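Here the complex is missing a single protein chain, while all its other protein chains stay put.
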């Protein structure tokens, strides 16, 4: 493993890993959520040693026991995170400093019956709004301000919904286990998708993850169970802009770089993590991902392929976090996005 | 290092005769002389009683779980000459089918490997073995009977695992899978049965035991198509039978124990045999590389007074 890759073993399989945003500085803290263990946890970590040229070693600040597997985990803002479980619950968790100056994780709101006891698979956040999806086919619209759901669309989907993103504050996109992408207009009273299109022809290929371009929100990337990442310009849907096929097994997560969205990052069940750079020579940043010539992008493998699934990645500037089933988390420093 | 994980107080009011976990090891069923069958949730080390099944009018000897492909089914057999198949719907268990065509106590029930469909074999003290096959078209059970399988009585039945001639190595070559059973009875015999043209016929009679055969267990197949069967008897012996073709069997006496041996049970992957008997011990046996069977560990009864746990 190269000098810029730091590995820490934590004795539980990591399903989700996320930086805790820091409004003033580069974040030094991150959270992990585990799965498939007898007891699962959400852990808050801090990294020491960024400034010095010493060995970087994350240490645990706090741990919160979790019922069931953590299926998704995201920070809403520096003080709140949301976690969902395969027991169908949604948790709003507060990160606060107590009287003895310790940072602690605590439950703020628990939506117990969000998915009728069936697994909640994913959620999306837009400011204070949350949209959750699950194996029950339901879409919940929640607000971190309120325990009562804003809206519930029962039987929104006949199949398991695996992933969801906000396109706008009043528009959602979902992907399901049959490979259908659906767009939902939340202003409409009708409990039906406003648009449906297929991820990959009419064969059964489940959508596994979704990502949104941070500024051009009509630009959407979806990963599927066969390892492809498909890019759409939703202004002219159904026909993909690009299909990127380097993963050999299911894509577990895909992400646009938050500041440099001409770079996409993805990880997969085969233990691989890729950096897709959409700017080839001469192309401008704005037009990245729109060009339809061949050789549209460069692909970099960010670390040697692991023998276990990489379930989750998160980027901040040039630092990438990875969490894997080998019970290790990796931090890759100096990801090449600024050159 | 062996350790006692936990104990489940079953609440049975008399002796327990069998305890079996479901396919995934998440639920435990027990049956008892108190005529009841109980089902517990044992996920993550917890144990909660899910249901108490009452329907037999005599001691319940044995229980068997179906493959999850057929839903959640549990079969039980009793002194009351009946076999009951229970079905779970929405967390509740109810009687799904009752088979009352034996003339004496039914001692043993076993579901066939899922590859053959939903099939149950029952061995009875009336000497016969029943094979009940579920017919999805008619939603009914069709019964075939092997009359006089063992004179005086059949004590145990066990299915041969479903092995295609070359398991998994050659997916193009799928031969017909042969249904086979082994049974043990009061005639001191172990018998191998096979289905031929819709009828069950005796394929082989294995004679070594000199007293009633109490239990038989066909080992799960690991690796090549070699068959292993364990049998135990009131003659205090456990015999390991092996065969390549189910025609010629060679026997290997594991050991002569200090007392009657009541039951034999294979671990999930067939590499360890658990033997329990009247010597109040459960011993674990494993085959070493030279093919010899060695005892690797045993569990003995103990006292509750000092509540000690010892590993010697």
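We just call them A and B in the order they show up, numbering each chain from 1.
Following the convention adopted for this analysis, contacts are C-beta pairs under 8 Å (C-beta built on N, C-alpha and C of every residue); 3 or more make two chains touch, one makes a residue touch a chain.
By our rule, contacts and distances are computed from a predicted model.
*Asks:* Refer to UniProt and select, among "Apoptosis-inducing TAF9-like domain 1 family protein", "Nuclear pore complex protein Nup85", "Probable cytosolic iron-sulfur protein assembly protein 1" or "Dolichol phosphate-mannose biosynthesis regulatory protein", the name of the complex member that is left out.
*Replies:* Not shown, but named in UniProt as "Nuclear pore complex protein Nup85".
*Asks:* Any idea which of B:114, B:143 or B:246 touches the chain not displayed?
*Replies:* Considering the complete complex, B:114 is the one touching the chain left out.
*Asks:* Kindly state which of the options A:12, A:165 or A:314 is in contact with the chain not pictured.
*Replies:* Selected residue, touching the omitted chain: A:12.
*Asks:* Decide which residue listed in A:129, A:165, A:225 or A:253 touches the omitted chain of the complex.
*Replies:* Per the contact definition at the top, the residue touching the missing chain is A:225.
*Asks:* Which residues does subunit B use to touch the chain missing from this display?
*Replies:* 1-21, 23-26, 28, 30, 32-34, 58-59, 68-69, 71, 79, 89-90, 104-105, 107, 114, 125, 136, 153, 167-169, 171, 220-224, 255, 260, 262-263, 265-272, 274, 276, 278, 280-284, 289, 294-312
*Asks:* So which bits of subunit A touch the chain we can't see?
*Replies:* Interface with the chain not displayed, on the subunit A side: 9, 11-13, 36-38, 68-69, 71, 86, 118-119, 121, 135-137, 157-160, 177-178, 180, 182, 192-193, 196, 198, 201-204, 206, 225, 249-250, 269, 306-309, 325-328.
Rule of thumb we're sticking to: only the chains that are shown with their structure count from here on.
*Asks:* Could you please state the distance in Å, as a whole number, between where the Cα atoms of subunit A are centred and where those of subunit B are centred?
*Replies:* Centre-to-centre distance between subunit A and subunit B: 47 Å.
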